[in-house]
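Take a look at the structure set out below.
Just one protein chain is left out here, and the rest sit where they should.
For chain A:
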Amino acid sequence: MAFEGLSDRLQSTIKKIKGKGKVSEQDVKEMTREVRLALLEADVNFKVVKDFVKRVKERAVGQEVMESLTPGQQVIKVVKEELQALMGGEQSKIAVADKPPTVIMMVGLQGAGKTTTTGKLANLLRKKYNRNPMLVAADVYRPAAINQLETIGKQLSMPVFSLGTEANPVDIANQAVAQAKEEHHDYVIIDTAGRLHVDNDLMDELQQIKADVNPNEIFLVVDAMTGQDAVNVAESFNEQLDITGVVLTKLDGDTRGGAALSIKAVTEKPIKFAGMGEKLDELEAFHPERMASRILGMGDVLSLIEKAQDNVDEKKAKELEEKMRSASFTFDDFLEQMGQVRNMGPLEDLLGMLPGANKMKGLKNVQIDEKQISHVEAIIQSMTKQERQDPSLMNASRKKRIAKGSGRSVSEVNRLLKQFEEMKKMMKQMTNMQKGKKGKKGKGINFPFM
């Protein structure tokens, strides 16, 4: 496999030293070599890796690891700590200007995702901070780039300032800020054209815009899949524009995202946000500690837990637990549960966040068809209230009616009924088991499908 996590990589070395009472310097050398390979495979720049491995080695050769009973795990721990130290803490605050509007400039290479991120950021500002942003279409070069931003503006019902493709981007930015002042927008987000960091003319243009509108934030938008070149890109943009932060896009892919580490190391600017999907609400605060786990291939359990906490109503979860215990779980409850799990986002994403889920045989290619979930919902919604409470009422003619109402076949209705009965049985068993273990009551979240 191309992608092996650090823990997998260290397995063989760990096995070798397991029987030994003490770890030799040679063992540590082998382990740090694996660390190096893991980071390189994750696209961390080789120079950054070099410095990093040196630090890990120093600590590892010291007492910390060599005298530990579990040296392999100690190495991972040291690596993780060093990674976290390098990545810094979470910083997702957006500047606020003393005198509105606050101006944000979006810059980056072609295809990094500037326009989409502009829309997402505006959406976040409105939803989370209750702001009233205006979007500015300053990409006059790429065909239909203005059109793209206007479509996004329409989707968000937000104003988009544009002067067409003939205007100068510097003029566009100036006029946009003036108009935002007049119309009392508190944020202006300028979407600039993608450009190479070695394109002097276009880099000058950005400097000109910066000098004129005096932005409070300059966000460098970087594709999370970027390889070794991330260092050059980040360094150039930072040198020429003194960026204030980074947005990492396409993190919902399967890339390890080592570029994050490279960028942080060379610019020392915080990575503030992460693009987690194509929808306009899929921009999240960047979590450095989770990124560290991801680069090392340890899954993203924390994100999963947080997602669950955000979306599952605790009171409802308690009620549900009660129902499960008393086996009075009905189709109505089932429907509600499905809704809650769905709120957490695509189920595939949830599976992807479990460490090792991509390695488990059965789960590797599990793909949960969102359509099938809709079908199940349709079937339940076609049941009467009584039927939902008491599935034993079902007979042939009722099933036929439900099938007709939901547009599914009778056999699908049958399958769902069977599955539901089995689920109820299982719940009963599970709750009985929990009763056995006194005091260890099911705390936390219940996933009916997992």
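Here is the rule we use: contacts are C-beta pairs under 8 Å (C-beta built on N, C-alpha and C of every residue); 3 or more make two chains touch, one makes a residue touch a chain; residues count from 1.
Everything that follows uses one rule, which is that contacts and distances are computed from a predicted model.
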### Query
Missing chain's UniProt protein name, "Glucose-6-phosphate 1-dehydrogenase", "Cation acetate symporter", "Signal recognition particle receptor FtsY" or "Sarcosine oxidase gamma subunit"?
"Signal recognition particle receptor FtsY"
## Note on the structure
Out of A:T32, A:Q148 or A:T244, the sole contact with the unshown chain comes from A:Q148
### Query
Which listed residue, A:D223, A:E284 or A:E387, touches the chain dropped from view?
A:D223
### Message
Touching the hidden chain in the complete assembly: which of A:V233, A:I263, A:L283 or A:L416 does that?
### Response
A:V233
### Residue among A:G62, A:G89, A:G253 or A:G407 touching the omitted chain
A:G253
### Task
Determine which one of A:S24, A:Q110, A:S328 or A:Q419 touches the chain that has been left out.
A:Q110
### Query
Which positions on chain A touch the chain that was left off?
2-3, 37, 40-43, 45-47, 109-113, 115, 141-145, 147-152, 155, 196-198, 223, 225-230, 232-233, 250, 252-256, 258-259, 278, 348, 352, 365, 367, 369-370
